[in-house]
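For this view, one protein chain was removed and the others were kept in their places.
== chain A ==
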Amino acid sequence: MSDNSLRLVWVYPDLLSTYGDQGNVLVVERRARQRGLDVQRVDVRSDQPIPTSGDIYLIGGGEDRPQRLAAERLLRDGGLERAVSNGAIVFSVCAGYQILGNEFVNDMGERQQGLGLLDVVTVRGEGERCVGDVLADIDPQLGLPQLTGFENHQGVTHLGPTAKPFARVRLGRGNGTGDGTEGAYNDTVFGTYMHGPVMARNPQIADLLLKLALDVNALPPADDRWYEALRAERIAAATQPA
């Protein structure tokens, strides 16, 4: 991070912002400001170049055709890969997560090349679409509390040797592989299937990204009252289905 200003880049809201994904951007932005950081938010449309000097990049979920277009344009642009090699942090959700992998299946049923920033491959699930509330334990190495979210995807994502599972599901399907993994991460690149949006239900993830960007171990406390109330309610609802 240069000077005292955090550069927060929202990648392709015109294509990948179908599931309230703006929420993740708003939560990271808000929690950074609450810690006294100056935030420069940059929304990059898919006909604009991806800036390579951002600190945190957020990529959301989208429908099948926009996903194909986003992957084509990101690959052609090359900016996101350069940003990651500069040490940038990337957090991706659902369709965005699949794009960061090595390969996914697009809306025409074809295998399409991803950005290769996460060692994962996504295929189309044969079973029912994964839809519903999820409860999962995040990799203990990341030091985060339980993950709560809402999943809604057909893809099944297989992790390769250099990708670590982001979480292990207690309830829900996660990566859909049947091995209980949810999402993937590798150094500063993260992917998850969790909507909600995920930061609204798990503000600690926003804080993790801020700590990585600032290279600090702790942040001043923020007012988490409403987040905590929502978390408690969603975790209780997931464990006691109606």
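Just so it is clear, contacts are C-beta pairs under 8 Å (C-beta built on N, C-alpha and C of every residue); 3 or more make two chains touch, one makes a residue touch a chain; residues count from 1.
Assume contacts and distances are computed from a predicted model.
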Key: From "LLM class flavin-dependent oxidoreductase", "Carbohydrate ABC transporter permease", "Fe-S-cluster-containing dehydrogenase component" or "Lipid II isoglutaminyl synthase (glutamine-hydrolyzing) subunit MurT", the hidden chain's UniProt protein name   = "Lipid II isoglutaminyl synthase (glutamine-hydrolyzing) subunit MurT"
Key: Option touching the unshown chain, where A:Tyr57, A:Phe104, A:Tyr193 or A:Tyr227 are the choices   = A:Tyr227
Task = Since one chain isn't shown, list which residues of chain A touch it in the complete complex.
result = 13-15, 17-23, 26-27, 30, 45-47, 63-66, 69, 131-132, 150, 152, 195-197, 200, 226-227, 229-230, 233
